[in-house]
Each structure stands twice: as structure tokens, then as C-alpha cells.
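Some notes on the structure that comes next.
Here the complex is missing a single protein chain, while all its other protein chains stay put.
After this line comes chain A, so read on.
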Amino acid sequence: MRAFEYLEPATLAEASALLHRCGGRASVLAGGTDLLVQIKASHRQPARVINIKKIPGMDVLTFDAAEGLRIGALVTTREVETSDMARRHYASLAKAVTDFASIQVRNRATVVGNVCRASPSADTLAPLIADRAQVHLYGLSGSRSMPVEAFVTGAGKTALAADELVSRLTVPAPRPYTGKAYLKHGRRVQMELATVGVAVSITVERGQCLDVGIVLAAVGPTPIRAVHAEAMLRDRPISAGLVLQAAHAAMEDARPISDVRASADYRREMVGVLTRRAIELALQETETH
């Protein structure tokens, strides 16, 4: 591996000051499962690597019914995968991190790292956006927060300033009668990047859709909120026919490209199939809550 200076700041303020001083030539190391691969392949050539694992308080994964879920920057995907509260209240996110790489990788890779990588095929982004998650940033000029949806600005691009790092994610507590699902389509079940991913969070009371989030992964440079599909369902009585119409609308919302994993046409077809199935799965979930 190309040589770099290795630093272990003890506080967020120290980490932010280091990032500022390096002016974009430093990389933040949390799980490292993406960063080290990128450095080995010379896709990134940082002069400094800033390991944030010594900063206290960032490994916290908590849930309460008022505040919702809090995922510290150091919380691993495996911790979310094996968390009973995550599986119960954030089933789509829990599924996304279970379908992710291998156990060895998930023991290191962080959820926040997956968000900051902002890969078009990122598994965690679609469920986080469907659940209206917020990302909390820390920088020299203070803290700010924004929806994950606004944080991811392009393929591999985020709203992070050069001196900023993500301290945590928060995800609102689900309303009653909410069901969630994430479906990932690939050539195999594990050790796979998504060809298409669909996350659905839906709230249905007495047959009426009160709220819905449908987010598509790997069919655009960033995750895409299927706004037309959502509008089709929101504030309307749910029926099999309506679900089918929403799935068709999602196909129009997608902006897929052709690449090594699939053609654009195939991806668009799969958006239709997976959106229907994900809505159906999420609807089953609402009945058990």
C-alpha cells in the first residue's frame, strides 16, 4: 500500500481540525473495508488517514419510541443486522445490511461509511431514505443535519465539506401500522452488488395508506425516490390494482443505465417487479404490527 501518515484523533474537534489542515488530502477511516480497497487500487491517494475509532461515544446504537434509532458513526453493519430493535422497527434497513458483503466485512464496515461512500448501488441508502433518516455532520463551524436524501448529491458525492465528518444517523420511530421491506436483486444472494434494490416503508390504517416511502437503488447515480409511485398510493385505499399501478409508476421514476451487471431495460423491468413485491411484503408487515 502507498505510504500515508496515520492519525488517531481523540475528539471530533481534533478530527475536524486535521481534515481542515489537510485540505481534502486526508481520508477518514472508520470500518476501512472500502477505503483500504480504494487505497490499494490507487483510486484514492490520501497523504493522511484519520482513524476516528478512538473518538468516544460514536459506537452507540440506541432506540427509543420517541427519538427513534440513533446509529453512531462507528456502528457496524453487523451490529444493525443482529440488533433485535433494528430488525423489529427498521426491517428494511436490517435486511439491507444482512444482504451486504460477508460477515467478515460486516464486522468492520459501518452503516455511516456506506452512506458516505454514496455508491449508486449502496444497500443502506434506499431504506434510510424511505425511513426519512437524517445525517448529522460535525465541522469546524459547528454541527448541522440534513436528510440522507439531500446528503447524497451524486455517484460517490456527498454534501460533506472538507472539514466535516458524519457523527451519526438518526431514523424517526415508525408510526403505528407501518410495514417495511427491502428487496435486493442480484445474480447471487451474498457477496453481491445490487442490480436493482427497492425499499418500501408504508403506513396503512383501516385499508387507507396514510404515508409511504418508495426508494430505488442502483437505477440512477443516487438513490431515487419514486415520487409518482408514492403519489399513487398516498391517502388512497390500498388494493392489488393500485399496488400494480404504483409499481408501473416506479418504472417511470427509475433512471437506469446499462453496465456490466445489467441492461437499462432489464433494470427497469425489475424495478416494476421488485416494487410490487416490496409493497406487498411491507403491507404484510403492517398487519403484524
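Just so it is clear, a residue touches a chain if its C-beta (ideal position, glycine included) is under 8 Å from a C-beta of that chain, and two chains touch if they have at least 3 such contacts; residues count from 1.
Operating definition for what follows: contacts and distances are computed from a predicted model.
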Among "(2Fe-2S)-binding protein", "histidine kinase", "Stage 0 sporulation protein A homolog" or "Nickel import system permease protein NikB", the omitted chain is listed in UniProt as "(2Fe-2S)-binding protein"
Which one, A:190, A:208, A:239 or A:258, makes contact with the chain that was left out? A:190
Can you work out which residue in A:17, A:105 or A:173 touches the chain that's missing from view? A:105
Which residue, A:9, A:32 or A:213, contacts the hidden chain when the whole complex is considered? A:32
Counting contacts across the full complex, list the positions on chain A that touch the omitted chain. 1-6, 8, 29, 32-33, 36-37, 40-41, 49, 51, 53, 78, 101-105, 107-108, 189-191
